[in-house]
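Here the complex is missing one protein chain, while the rest keep their positions.
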Amino acid sequence: MSDMKTRLNAAVFGEVMLRLSAPGREPLLRSARLETWFGGAEANVAAGLAALGHSARVITALPDNAIGDACLGELRRSGLDTTHVVRSNGRMGLYFHASGAMQRPAEIVYDRAHSAFSLMPHEGWNWDAALDGVDWLHLSGITPALGAAPARAALDAAQRAREQGAKVSFDFNFRPMLWQGREAEAGAILGELVAQATLLFSSAGDLARIMPLELTGRREADFDSSAKAAFARFAGLECIVTTFRQSRGTLEQTLEARLASRDGVIAAGPETLAGIVERIGGGDAFAAGLIDALASGTDHQTALTDALTIMAVKHSIPGDQCTVRHSDIAAWREGSDLKR
Amino acid sequence: MSDMKTRLNAAVFGEVMLRLSAPGREPLLRSARLETWFGGAEANVAAGLAALGHSARVITALPDNAIGDACLGELRRSGLDTTHVVRSNGRMGLYFHASGAMQRPAEIVYDRAHSAFSLMPHEGWNWDAALDGVDWLHLSGITPALGAAPARAALDAAQRAREQGAKVSFDFNFRPMLWQGREAEAGAILGELVAQATLLFSSAGDLARIMPLELTGRREADFDSSAKAAFARFAGLECIVTTFRQSRGTLEQTLEARLASRDGVIAAGPETLAGIVERIGGGDAFAAGLIDALASGTDHQTALTDALTIMAVKHSIPGDQCTVRHSDIAAWREGSDLKR
Amino acid sequence: MSDMKTRLNAAVFGEVMLRLSAPGREPLLRSARLETWFGGAEANVAAGLAALGHSARVITALPDNAIGDACLGELRRSGLDTTHVVRSNGRMGLYFHASGAMQRPAEIVYDRAHSAFSLMPHEGWNWDAALDGVDWLHLSGITPALGAAPARAALDAAQRAREQGAKVSFDFNFRPMLWQGREAEAGAILGELVAQATLLFSSAGDLARIMPLELTGRREADFDSSAKAAFARFAGLECIVTTFRQSRGTLEQTLEARLASRDGVIAAGPETLAGIVERIGGGDAFAAGLIDALASGTDHQTALTDALTIMAVKHSIPGDQCTVRHSDIAAWREGSDLKR
Amino acid sequence: MSDMKTRLNAAVFGEVMLRLSAPGREPLLRSARLETWFGGAEANVAAGLAALGHSARVITALPDNAIGDACLGELRRSGLDTTHVVRSNGRMGLYFHASGAMQRPAEIVYDRAHSAFSLMPHEGWNWDAALDGVDWLHLSGITPALGAAPARAALDAAQRAREQGAKVSFDFNFRPMLWQGREAEAGAILGELVAQATLLFSSAGDLARIMPLELTGRREADFDSSAKAAFARFAGLECIVTTFRQSRGTLEQTLEARLASRDGVIAAGPETLAGIVERIGGGDAFAAGLIDALASGTDHQTALTDALTIMAVKHSIPGDQCTVRHSDIAAWREGSDLKR
Amino acid sequence: MSDMKTRLNAAVFGEVMLRLSAPGREPLLRSARLETWFGGAEANVAAGLAALGHSARVITALPDNAIGDACLGELRRSGLDTTHVVRSNGRMGLYFHASGAMQRPAEIVYDRAHSAFSLMPHEGWNWDAALDGVDWLHLSGITPALGAAPARAALDAAQRAREQGAKVSFDFNFRPMLWQGREAEAGAILGELVAQATLLFSSAGDLARIMPLELTGRREADFDSSAKAAFARFAGLECIVTTFRQSRGTLEQTLEARLASRDGVIAAGPETLAGIVERIGGGDAFAAGLIDALASGTDHQTALTDALTIMAVKHSIPGDQCTVRHSDIAAWREGSDLKR
Partner (left out) sequence: MSDMKTRLNAAVFGEVMLRLSAPGREPLLRSARLETWFGGAEANVAAGLAALGHSARVITALPDNAIGDACLGELRRSGLDTTHVVRSNGRMGLYFHASGAMQRPAEIVYDRAHSAFSLMPHEGWNWDAALDGVDWLHLSGITPALGAAPARAALDAAQRAREQGAKVSFDFNFRPMLWQGREAEAGAILGELVAQATLLFSSAGDLARIMPLELTGRREADFDSSAKAAFARFAGLECIVTTFRQSRGTLEQTLEARLASRDGVIAAGPETLAGIVERIGGGDAFAAGLIDALASGTDHQTALTDALTIMAVKHSIPGDQCTVRHSDIAAWREGSDLKR
C-alpha cells in the first residue's frame, strides 16, 4: 500500500469521450433511453490516481458547448484538476455501448472521429504551463493513433516531462482500427513515445510493432524476451508490465499480470473474476494502481499484486473510471459482503 | 450456417401479446412501474427468422385501438411483414411477468382470454392473400388451444400452405391451462395439425396426446420411439425435434436437443447456461434457428447444433423476441467479452 | 379533410438524425441519462403523411452499425417504407437537446457532420428504383446544405420525380450554420431546387436568397410580393406557403399561415398555443398536413387551416415526428379533455 | 370544514381497476414503460374519505393472483379497510391511459370486461358482514352497468344499508359504452338504485334516463326542475348534486357545482383551473368532500363550496385517488407556493 | 409447514427506517436518484410473519410528517397491523445503501440517530392496549442499543407479554456501533431482555456478552456449550438458535443454522447461495420462518430446515422485507425456473 507522503502531482494527456450506454442488458436504443458516462484511457488512469489520493490533472481539449461543459463538470466531480483543459473547435468524441451477457459479448460502436481533441493543432498546447509542477505523466497509444497532431503533441509532452525530471508512463494500447491508413508510420511514432517512457504497459505483440522480435507464441516467454530486448534498446525504461485476460464470456474471466524490470521478471495472479459488472476501464485501473504503488516505493511484487487486485475490483464498478481506494483492496480479499 | 441464397418467404399465424414486466428483480407492481414487450410463440419465431435474414410475415388479429397500434409498430420495428395483420374486435391479450432470481422461479400471470385473435371467426381470414408467395408456414399448439375458431383457422392455414407446396412447421407447445374444458378434443385437433406438418417440435409426452404410445420415462428412448411411431402415422413429416431443459434455478440451466428424421436420430448439446438473462422465447429462438438451417439445406447435425446455440444466445437477450444473427453464433462459442 | 381515395405514394429524401434529449426540464447530462428519438425534417414529413394514411417512403443513408439498425427499426415503427434506405459509410448524425422552460429557450447542440447521408456520393443513389411508383416527392433545403453530393442528389431526385409526373414539394428551411463556407453558392443551388418544385414552403426572406427582391419588412406584404415574383420566374410552381411564429417564450406562442397561388393569397390563423410540449417538428407537421390536403383536392382555405391546426396539435406531442390523424383535428378544436 | 367527532364508518361497493399510464406526455407504449395506479369510482371516493379522516371500507372482488395482491396492498396503503375484499375468479379490470396536452385530449382505452368483480354472482356477497357497523354506503352507476349480477348486488347492498339506517349516496356516473346491449333496462335498474339513495350525484340528463322530464337545454334550470321532479318521486332523497365542467383543453378548465335539497337550490363556483395535472378522479373527490361535509352537519353552502375546492385540489394530484386533507383547502385558497 | 389453524396474533416492537439505495450497482448518488424501501429488524420479522399468514402488528413511533405517513402506508401495504403506531417528535431514521458486487462489499451509511422512535420516552407507550390479544412478541437487541428509553420500553413490553402468557422471541442482533458510549451497560440490559425470552436468536459470542463463557473458537462447540449455560441461567428459555454465514463475496455465500433446546442440539444446512440479489433482511426472514414453524408445533428439525430455506429464498428478493409464502419453499427446492 502506498505511503501518502509520496503524493504524486500526476498529469495525463488524452481524449475524453462521452459514453452512451443502453440500460441494463438491453440492446442499443430499444427503450428510448441511454445512460451516460465520461471516460477515456488516460482520464481513467487520472481518476484512478485521484481515488488513490494523488493530485491528478487531465490535459485535454473539449468542445466549447454544453457537452463539453458537462464533461468538464464530471471530471471535476471525479476530483481531477481541470485547470489545463482547453476548449476548442470540433465535436465531443463519443461511443455507444451495450452490455453483453453470458457469452454474448458487449458491443461498442465508436463515434470519436473529428473530436476537438483530435483536431487540436500540436502548437495549441502550452506544455510549460500544463506540466508545471508535474512529477508523473501518463500517456497512451491511443493519442498518437488519433492523428499526426495528437501524436506530435504526445511526444512534445513526454519530452517536456522528462526534461523536468518527471516519470513518464506509457500504455501501448494498440488499436488497429484507429491506425487505419496510417499503419505504416505507427511503429515509428510509437517507438518514439516508448523511448520517453520510464514505465511501459505493453505485451510482446505490442513491442513487436516497434522493434524486430521473434515471438514463439508462448505468452510468458515472449513477454520476458521482448522486455529484455526493450530494455536493451530504450535506456530510460525501468519497468515493462502486461496483463493477460482469459475470457469465458462476459461474466467469468481470469486476470494475470507480469512485470519486467532490469532485475528480472515477476508475476501476479491469477485473479478469478465471477459476476463481472463492467469490463471497461480495467486496464486503466491496473495502470493507476501500479503507478501509485511504484511511486510510493512499494516493492515490485506487492505493487504488481495490488495493482492486479485493483483491476479486479474495478470489474465490480460500473462506468469507465476507477474509484478504488486502498482500503478496498483488503475488503475485496476478505470477501466480506457488507460494510456498515 | 445458412446460405442466404435460400431466403425464405416465411409466415407465422398466431396471437401476439403485450407483456408487462416488473423492473429488475422486483415483484409485480412494487414500484408503480412496468416494462413492456410484445411477444407470442409464433411472432417470436418470425422475429427470429427476420433477424436471420428471412422475410417473415405475421398473420394475426389485433384490437383496433392504441394498444393494437403500438403492437403493430413493434412488429414492424422487428422487421416483420405486417401487411396481413387484421384489426378486429376484442382486447389485446397480455401477460404480467416478474423475473425470478436464484432458485426462486419467475412468475407469469396470463390475461389473454377474449383477445381479438381468439375471437376472430375462422371465416375472417383470407388465406389466399395472407399466404400468397409464402414457402414456409409456422404454427404452434397454442393457437388451437385458444378456441374452436382459431383451431379451425390454423388448420385452414396449414392445409392451404401445403396445397401451395410450402413447408409447415408445427410447435406442439401444449399448455394444459389453455385447454381447460376442451381437454377431450385436444388430441384430435392437434393430431390434424400434426398431420399437415413437415417439421414438428414435440416431446414424446406431446405425441402421446395424439396417438397411443408406451412411454418408459427414459427421455431419449421415449423420444426416439415416439418419433418412429409418428413417422409411421404421418406421411408428410420430415423431422421431429425436441429440446430438453434441466433447471438448477433461474440462473443455471442445461439445454440439449434431439432431432429425428426418417434416417435416424441425432443429438446436440449439452449447452450449459450460466447467468441467464431471459428464459422466455428460448424455444421459439430454437425453432427459428432450425427452420433457418433446414431451409438452407444445412446438414441435420450442424442445423441442430446451431439452433441449440441460437437458443442459448437467446437466454442472454431480454424480451420475448430473438435478435440473434448468424455472426452471433461464432462469437458466443468464442466467449469473447467485447466486440468493438 | 382529405379523401382517402387519393392515397399518395409519397417519398422523401433527406437525413435522419438521432436526437439525445435531457429528461424533463433538466440541463444536458445532469442526471446521467438521455432520452432518444429519431427525426429529420424530411422523415418527419413522411411520418406525418403516414399518420394521415398515405404510403410514405424514406430515402436516406444510414451507417451500417447498431445505431443505424435502431434508426431503421424506428422508421419502420412509424409506418414508413424503408425499402430504399441505404446502409453506407459514415456516422449517424445526431443532435443533443435540452428543453427550455418559461422564457428560457430550448438548447440544441448539433453533431451531424460526417454523417453517412452527407458522405454518400451522388452516384450512389438509384433514383429509378427509389422513386418507382412515387407520385409525390418532398425535399428540404437542409439536404443541399449538407454538401455538394447531397445537393446534387436532391436535384437528381427532383428532376427524376418531375419526369415521371410526380409533384415535388420543397421546404426552403434555410440554415445559415450549415451553409458556412458555401454561402456563395447557396442561392444558385437552392434556386435550381425551387425550379423543380410544385409546392414551395418559404418566406420572403428565403426567396430573396435566390432572386432579387425588394423587401419592406412588412411580413405579409413581403410574402405576397415575393410569391408573385416567384410565380413569374418558376413556371412549375403552384403554391407557395409560409408560417409565422411569434414566441413569448417556450410555453406560449402564436402561429399563422399564408398560402399564395396563381389565383391569389389566403391566410389562416392565428392559432394561439399555450402549454407547448414540443416545438421541434412543427413546421414538418404543417408540411405533411398541407401535402395531404392539397393531394386530396381540398380547397386551399380548408387545406391551409387544417394544416395549421395539425401544426398546432404537433406542439402537444413529444418527439420530432407527427402522429396526428384527421380525427385529431376536430378533437383539438373542440378542446375536449378526455377521449375514452 | 367537517367536525371529526362525526367520523363516518363508510363503505363503498364497486370495481377497482389497474391503470396503466404512459409516462409524461408520451403516447402509449412509445418508450417501453408504463406507470401504474389503482382506481375506480367508488374506491376513489373511499380513499378521499379516508384522507379526510373517516373509516372507509372497500367492498370489492379481486382476482386471486399477484395483480390482485398488489391491488389489495395499494388499497391498504391508501388507508382503506380491506377486510371485506373478496378474492374470486376472473381477471383484474384495467385501463390504459395516455395524458393529453394542450387541447389534445387524454386517451383512455378500457380493458375491464370479464373482471373478477363483474363475474361475481350476486349471492356471493355477504352483506350482513360487509356492511356491519357501516353508517354510510356509496355506490355508483358504473356497477350496475357491469352486468346483471353486479346490478343486483348493488341493489342488495343499498337496501341492506337503508335497513340498518345508513345513508346511501349514489353517483349516477352514466357510461353509455358500458350499457351497450343493455340500454333498454338501464333506466329501470338505475331508478331502483336512485330510490335507495339519500344523496344523489346526477345531472338533469341523467335523471331523464329514469323518469320523464322535459329539458330545455339550459343547464341550471334543467337541473333545478329535474331535481324537483326527483324529490317528488323519490321519498328518501335528501340532496341532489351536480358539477359542471367547461373545458378549454387539458390544461384550463372551469368547475361549478349545484346542490338541490327540499329547501331549494344553491350553487358554488366557478373554480378556474390552470395547469391541470390530472383530471381523473375529480368527480370522486367532489363526492368524498361532499359526503364528509354533509355527514359533519356542515351547512349546505359551505359543504358545496368546500367539496368543489377539494375537487379543484384533486386536479393538482396525479393518480386516481384523492389525498386532500382539510388543511389543504385553506392552503389552496391562499395560493401559497411553498409549505415548509 | 405451519398449520394455519394456529394463526398467531404477533406483535413486534422496534424502529422502522427509510432505506435510500443507489440504483443497480451504482455508487451512492452517482446518477441523482435513490430507490426507497422501508425496513427494520423487527418490522421485517412482522412482514415475514404476515406473508406466512399470521396477524402481525408493528408497535413503533414515526415522525408526524409526510415521511412518517409514507412509512405507515408501506407497513399497511405489507399487510401489517398499524393500529398501534404512534406519531411523535423526532425524525425518521434512515440509512443509505449501495449494493456491492463480486467481492466488493455492499456499503451502508446509517443515519438513524435522533429518530422519533429513539426519542420516545418509555412512559409514552401504552402496553395494555398495544399488546392486547397478542400471543407472540418479537424484539431485537437493536432497540435497547438506541438509548435508555427504548431499552426500558423493550423490557416493559417483554414483561407485559410474558405476564399475559405470550411467547417472547429476542434476536440478540448486537451492533457495537450503536452501543458506543454505553458499552458498559450493554451486558446487563441485554441480559434482562434475554431473561424474558422463550426463543433466543444469538451466537456464542453474543451470549458471552451477558454471562461468563469460555469460548474455544470452534463455532459449533461454542454455540452448544454457551446454549447449555444459557438454559441453566434463564429458566424461561425454550430454544436458542443461530445462523452461520460464510461469504465468498456478495454473490456466493453459504448458510447454516443450529438450534439448541433443552433436549439437545440440531443443525440445518448448508444452503449454498449463488447469484444473491439482496442480503439485507435475511436473518429477519429466518426469524419469521422459525417463529411460524415453532408456533405451529412443527418438529424442530423441520422448523429449522424450513426457516433456513426461507432465509435462502429471501436472498433472491430485493428490499428489507420478507414476502416468502409457504408454497415458495417447495418451489425453491425444486429449482424450477418459471411459474405460470
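By written order: A, B, C, D and E. Residues from 1 in each chain.
One rule holds in what follows: a contact is a pair of C-beta atoms (placed from the backbone, for glycine too) under 8 Å apart; a residue touches a chain by one contact, two chains touch by 3 or more.
Quick caveat: nothing in here was measured; it's all calculated off a predicted structure.
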| item | value |
| --- | --- |
| For the chain not depicted, the shown chains it touches | A, B, C, D, E |
| Contact residue for the chain not shown (choose from C:Gln164, C:Ser247 or C:Thr302) | C:Ser247 |
| Residue among C:Pro27, C:Gly264 or C:Gly297 touching the omitted chain | C:Pro27 |
| Touch list for chain E against the chain that is not drawn | 18, 20, 27-30, 32-37, 65-67, 70, 74, 91-92, 96, 98, 107, 109, 111, 113-114 |
| Where the missing chain touches chain B, by residue | 30-33 |
| Touching residues (missing chain, whole complex) on chain D | 24, 35, 273-277, 312-313, 315-319, 323, 328, 331-333, 335-340 |
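Note that only the chains that are shown with their structure count from here on.
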| item | value |
| --- | --- |
| Identified repeat of the D-E interface (over half of residue pairs identical), from B-C, C-E or A-C | B-C |
| Chain C and chain D, separation of their C-alpha mean positions in angstrom | 46 |
| Chain C residues counted as touching two or more neighbouring chains | 30, 32-33, 35, 74 |
